[in-house]
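Other chains of the complex are left out, but the ones given are in their true place.
Read from first to last, the chains carry the letters A and B; within each, the first residue is number 1.
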Amino acid sequence: MVVIMKPGTTESDIEKMISYVKDMGLDVMVNKGVDCTVLGLLGDTSRIDPDTLMLNIHVDRVMRIAEPFKKASRKFHPDSTVVRVGDAEIGKEKTFTVIAGPCSVESEEQIIEVAESVKESGAKLLRGGAFKPRTSPYSFQGLELEGIALLKEAKEKTGLPIVTEIMSPAMVETFEESVDIIQVGARNMQNFDLLKELGKSSKPILLKRGLSSTIEEWLMSAEYILAGGNSNVILCERGIRTFETYTRNTLDLSAIPAVKRLSHLPVIVDPSHSAGMSWMVEPLSLAAMAVGADGLIVEVHNCPEKALCDGAQSLNPGQFKNLMQKLKGIGSNLGLEV
Amino acid sequence: MVVIMKPGTTESDIEKMISYVKDMGLDVMVNKGVDCTVLGLLGDTSRIDPDTLMLNIHVDRVMRIAEPFKKASRKFHPDSTVVRVGDAEIGKEKTFTVIAGPCSVESEEQIIEVAESVKESGAKLLRGGAFKPRTSPYSFQGLELEGIALLKEAKEKTGLPIVTEIMSPAMVETFEESVDIIQVGARNMQNFDLLKELGKSSKPILLKRGLSSTIEEWLMSAEYILAGGNSNVILCERGIRTFETYTRNTLDLSAIPAVKRLSHLPVIVDPSHSAGMSWMVEPLSLAAMAVGADGLIVEVHNCPEKALCDGAQSLNPGQFKNLMQKLKGIGSNLGLEV
């Protein structure tokens, strides 16, 4: 960490700052420049809050050199984390894991039919929303506990472990009992009370990136869970907010190699929510594989009889089957097992 | 709401869509154009989710004409809402209310000293953080319940009602008993489970705008609280994330007249967090008054003896006194009571 003192700061004020920093258990290297003095802080600065240093009236700027996350950092944990759930080994080298299922659980028939079909096509886990975060209080909020029960039924029938979203710390106990991977949605990425509770859970956490979050903020949210004692965190890139309006969000695929370098945690991609258009799921999924993601979480919906179907962002079972075949094709070239 | 069907949609598919919409209790006007057919949906469309309509494969786009919020809309509630707490009447015409206090409650001495000084300068309410949302799990998380107790003590001494931030639905009961205005921070603006709980509270809610939220999303979050039965919502603009790095966030002052036109709810400005620099608080506060805000929430910190003081974004009591005098000056010209 580098602390730049304001031009004109007196010797005595610089000395006070140095003592203050040394009291925190750090060493200090002093650079006296023409315009200003620069302090280099040496030691474990991950626990230091730059804003606290900025409280000193003589400090001009504070710049981090080391990353503020530690448990999530590959630097201190060079081996990649592998999260094992059922048959899946998410994050394992040369492995590409696909999670699939409907946006919302709607009925017993629906979830079981989708579960069976995605399993046949090669999905390793089943996703499905029971508690839904909705911008409007008047929109459908999900089947809630009934949805969880239906997911469990689908798991019993197919053997696929289940992934579903949590929205409140009060629900952690219920999820702990019923769910295989607990998903934190983009809007709750900085719901710190929820993250703290999940740090105590024994279940893997799928942590989606916030809509306008930086990679550092995302890894700091993972750090909350890891610091609480839960080391099974899977990151999920799902698109960020940009000025583009043609796609709902902009899938940040360059975040994948960045995260793989910065952190040992597995990172998967959600190509369905980001684009919001089913025809874009295939090219984005292939690109996610090519860029180095550890897997996908894809929306698949079935609706043979309904007039209003073919969800804007969901694949139908046939389209998903085609996607899996293409992924296996490119995967074989890249040496990946899908 | 306007639904644009894809070019080449058959008569029969258009008829199915029309029946579907009529089944929701709406009327439909049909526009057959050269390229495509456009349906105008008439009736109460606020409860219709555009995404659901997009599920129809023949729908090209859905565009809202009416706003998706109803209880928060000035259209259906032309009179401005006035939130009354202690002596303050936030949102009352020709009134400008100032809330002030430290970022975090640190000690009994600190909070009482600040409370007395801001009261003398003209603040109507006391703010102070007890539960602090922090990006890093290693940063100070606030004095928590002890902080609430100290705020209550300061209230007893000065008579100033207290405003403090809540972070979890589990704390609503405690806040209900102890606090006068419950603040929802920017990161929790779309913590829907928390908003639902606050909808049942009898206390006014100060709802900060999310860092990358649109005005519509902000008003939809207010709608959650209003729909739950709590009509006392105060909106607070606190800066949005932009590419500018000189200021921490960019205070969106044009949001103030926009919100005043769209909604009947009072809206105040936080000039401290947005800029992150104490010298910018004064010009931004004067601008907030000039642009039509109903008040301010300002950080004020005291620390006469400490070496490390003069918070990067906090005013000291003397600076706050000066600010209040300038506000009274311009306020008198604008016919505002400060």
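Here is the rule we use: a residue touches a chain if its C-beta (ideal position, glycine included) is under 8 Å from a C-beta of that chain, and two chains touch if they have at least 3 such contacts.
Computed from a prediction, not measured in an experiment: that's the story for all the values here.
Copy number for the full complex in this structure file, with 2 chains shown: 4.
The rule is simple: only the chains that are shown with their structure count from here on.
Superposing the C-alpha atoms of chain A onto those of chain B requires a rotation of 180 degrees, given to the nearest 5. Centre-to-centre separation between chain A and chain B, using Cα means, comes to 27 Å.
Of all residues in chain A, those touching chain B in their complex are 16, 20, 46-47, 49, 51-52, 54-57, 68, 133-140, 167-170, 187-188, 190-194, 196, 211-212, 217, 220, 223-224, 227-228, 241, 307-312.
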